[in-house]
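Right after this comes chain A.
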Amino acid sequence: MGEWIVLVLGAAFALLGGLGVILLRHPVHAALMLVQSLFGVAMLFVAQQAHFLAAVQVIVYAGAVVVLFLFVIMLIGVDRAEDIRVEPLKGQRPLALFVAALGLVELIAIVAMQNDFGGVLPKTFEGTNVEQVSAMVFSDYLYAFEITSILLVVAVVGAVVLARRAPRHIDQTVDQQIDGAP
Partner candidate 1 sequence: MIAALVPTLLAETSEPQAGFPLLSMLIIVPTVAAVLLSLLPATRRELVRPIAITASSMTCGLSLYLFTQFDKADPGFQFVSKHPWIRNMGISWNLGVDGISLLLVVLTGILFPLALIGPKEDHDQKSYMAWLLLLEAGVMGVFLSLDLFLFFVFFEVVLVPMYFLINGWGHGERKTYSAMKFFLYTMFGSAFLLVATLALVYLHRNATGTMTFDVAELARADFLSVTQSRWLFAAFALAFAIKVPVFPLHTWLPDAHTDAPTAGSVILAGVLLKMGTYGLIRFGLYLFPAASSWFAPTFLTLGVIGIIYGALAAIVQKDLKRLVAYSSVAHLGFIVLGTFALTRQGLTGAVLQSVNHGVSTSALFLLIGWIYERRHTREIAALKGLQKVAPVMAGVFTIVMLSSIGVPGLNGFAGEFIILVGTFISRPVFAIVAASGVILAALYLLWAYQRSFHGEPDEASLGMADLNLRERLVMVPLLVLIVVMGVYPKPFIDRIEPSVAELLSHTSGHHDGGEPPLSSGDGYVAPTGDNKPASSSSHEGDQQ
Partner candidate 2 sequence: MIDLVWLIPALPLFGFCVLLLVGKRIGEPLSGYFATAMTGGSFLFALGVFADLVSRNGEKRSVTKVLFDWISVGQLDVKASALVDPLSITMVLFVTGIGTLIHLYAVGYMHGDPRFSQFFTYLNLFIFSMLMLVLGDNFVLMFLGWEGVGACSYLLISFWFEKDSAATAGKKAFVTNRVGDFGLMIGMFLLFNATGALTYNGVFAVAGNGGITRNTATAAALMLFVGACGKSAQLPLYVWLPDAMEGPTPVSALIHAATMVTAGVYLMMRVAPVLEVADPVVFTVIAWVGGLTALFAATIAVAQDDIKRILAYSTISQLGYMFLAIGMHANAAAAFHMITHAFFKALMFLGAGSVIHGMHHEQNVKLMGNIRKWMPITFATYLLGWLAIAGIPPFSGFWSKDEILLSAYEGSVGGAKVLWVVGLLTALLTAYYMSRQVFLVFFGKERFLHSTTGGIVPIHGDSHDGNHAPVTPHESPWQMVLPLVVLAGLSLTGGVMNLPFSKSLERLARWLEPSVGSHEFASTGSTKVVLALIAVACGIVGIGLAYRLWLGRPLEANASLEPPLLQRAYGVDSLYSSVIEKPGRKLADLVADVFDGKLIEGVVNGSGSIVKLVGGNVRKLQSGFVRNYALMIAAGTVALLAYALLRAAA
């Protein structure tokens, strides 16, 4: 019964948060709703005994990632609220809704068609969740873990390349630069 409650709450958090993300016109509000949604998902993690992940979800996701979002939103101006009633692309929204609705129906149908599991856990985990996860990460997924480092390096280098303020002469025209170059 307890799980039911967590489930309903978590789902409500997650889905309402998601709705908020797509419906609130102000990006800052959207970001906050994203936090709510992520928190809801974290609750669902907890409900499924993924405690470590729930923690990471809150700390990394809601903590770091959304902060990053907010930071950028602030950087480029909070006042840029979007009028979500305006849709410049003709037919985009109805089509999107149609496609999404169809997709949802399909996905639900696909899941619903499966055997009923009855909520029984066939196996239980040994040890603490963190231990379990770490054992997995450092055994089966050791290589994956190693290469996440590459991913992060790429992200950092990429961010540097993209966000680095260009040297002043970059505002010159191309030809000027080339002519002026030694």
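With respect to how the candidates were assembled, all candidates are chains of the complex that A comes from, given by their letters.
The rule is simple: contacts are C-beta pairs under 8 Å (C-beta built on N, C-alpha and C of every residue); 3 or more make two chains touch, one makes a residue touch a chain; residues count from 1.
Only a predicted model underlies this, so the values are computations on that prediction, with no experimental measurement involved.
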Direct contact with chain A in this complex, candidates 1 or 2: 2
Residues of chain A defined as touching candidate 2 within the complex: 89, 92, 95-96, 99-100, 102-103, 106-107, 109-110, 113
